[in-house]
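With one protein chain withheld, the remaining protein chains of the complex are depicted in position.
Take a look at chain A:
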């Protein structure tokens, strides 16, 4: 039985000091809504997902530095997207987004296209055109 006293209160980092509502029973077996500061198990799997996103962004950063991809490739992963999600956010076919991930094609994009990417990714056009200084 998940009793109120057994509800995990592990103050997990992925809640960033927030609490979530969970369902648990009191001594008489009566259900109630309880605030929880999180369960270690949840932290483990959320962190796994966040680490994977970071890993993809790091790999993308290297690919841009080496000149094999355009800065768009890094920004896409840094904003927790992939080609599928970015293409959907742009209302475009994936093959077009993939072309824009190539450095030469990217450089020759129109101002209008840059504005659309800037909107989809929530970044200024100037930010979009280059890599940020590495913060890690």
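Assume a contact is a pair of C-beta atoms (placed from the backbone, for glycine too) under 8 Å apart; a residue touches a chain by one contact, two chains touch by 3 or more; residues count from 1.
The rule is simple: contacts and distances are computed from a predicted model.
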From the options "Fe-S-cluster-containing dehydrogenase component", "Peptidase", "Nitrogenase" or "Thiamine pyrophosphate enzyme domain protein TPP-binding", the chain left out of the display has the UniProt protein name "Peptidase"
Using the document's definition of touch, tell me which of A:9, A:25 or A:105 contacts the absent chain. A:25
Mind listing the chain A residues that contact the chain we can't see here? 1-2, 13-16, 18-25, 29-31, 33, 35, 39-42, 44-46, 48-50, 52, 79-82, 84-85, 88-91, 120, 122
